[in-house]
Structures are given as structure tokens and as C-alpha cells.
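Before we start, here is the structure in question, set down as C-alpha cells.
Removed from the display is one protein chain of the complex; every other protein chain stays in position.
Take a look at subunit A:
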Amino acid sequence: MVRGKDSSSAEVHFIGQIVSGSGFSDSQLFCRWSIQTGGAWHHVEGLKEGQTHADCPQLGQAAIWCHPVDVHYTIKGITGWPKLVVQVYSLDGFGRFDICGYGFCNLPSSPGAHSIDCVIWRPTGSLRDEFRQQFVGGGPQLRDPQLVYTSLDRYRIQTTAMGTVHVQISVILRNFARYGIEY
């Protein structure tokens, strides 16, 4: 049913999909994603976090998710523009899952269709930890996942690069000109 909408506030729509993850050495991968915003953003409708299915690619090396993202916000200020935070996990034959990497990317601030590549990294431990992870699994994980997308001190951790998560997002803005927001 089509409903009328109040048209006075500045609104933003992010519509797109988390397409795939490539460049990972493990095969069964899934991705946990969430959208983090500042205080001036009010979430109206749509899921702002989720988890994709686990994919085992047959053709090529990319894990294909095609997970839909459709979120609607109203905003009272321009600070805290949303970030997409992803965590990639791998699934083994016994049904256990292990963190494959973390990453974040900023959602675009200009209207239209965009293709974003989100780089993924994994924290590494000592040489002994790396050996153990090769044979038994279960490497180091971040105690506070907020470190991925905030400016908390990172200088203590060591990381190594993993693959890339590909995202396609279209942005629709509403009433930005009325409030004097330039982009």
C-alpha cells in the first residue's frame, strides 16, 4: 500500500548490496556487516546490520554474497556520516567459524551509484601463534571491535592484509538543498 510521507526533514537512503569477497585464502566465507553513524543520524527503516550466507565458490575465487542493503536515515547534522563495518569469517568442514579479517569503509556522500572496495586486515600474533593457527585454527581477535572504525589507539597491534570486500551502494539524498547542505 502506498503511504504519504512527511517531506520536511533531510533524509538519506543507502540502497545496494554487499556483492562479494575476493582474495581470501579460505573457501567458505561469510560476512557480518553493520552501519555505524554519529549522534545526529536517526535510523528510520531498514536493517542496519546483518550477516550474509556462507558461500563456497565453484567458479573463480570470489565468495559471492549479493546481500541486500536498504537503509533510510533522517539527519539533524552533517557529522558522523555512516561507515560500513565488516567482519569476514571462514567456516570449516566441522562447522566451526574463525575470524578472517576486519575492515570498514565510508559510505559515499554524493548521490548516485558507487562501487566501493573495502580492504580487510587480520591481527597477527607471535610466530608461535601463527604456527598454531595454521594447524589448529583460532588466531587472535580484537577485544574491542570499535577499534576497526574509530580513532582508538592502534599502535599496539600488528596486522596482515587479507582480501577485499566489494560493495555497490546507491545514495539518494532528500531536501539537502533546503537545509543548505552542500555535497
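Basically, a residue touches a chain if its C-beta (ideal position, glycine included) is under 8 Å from a C-beta of that chain, and two chains touch if they have at least 3 such contacts; residues count from 1.
Rule of thumb we're sticking to: contacts and distances are computed from a predicted model.
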item: Chain left out of the displayed complex - its UniProt protein name, from "Glutamyl-tRNA(Gln) amidotransferase subunit B, mitochondrial", "Diamine acetyltransferase 2-like", "B9 domain-containing protein 1" or "GPI transamidase component PIG-T"; value: "B9 domain-containing protein 1"
item: Contact with the hidden chain (one of A:69, A:85 or A:107); value: A:69
item: Where the missing chain touches subunit A, by residue; value: 1-5, 7, 13, 15, 17, 28, 30, 44-47, 50-59, 62-64, 66-70, 72, 91, 110-113, 168, 170-178
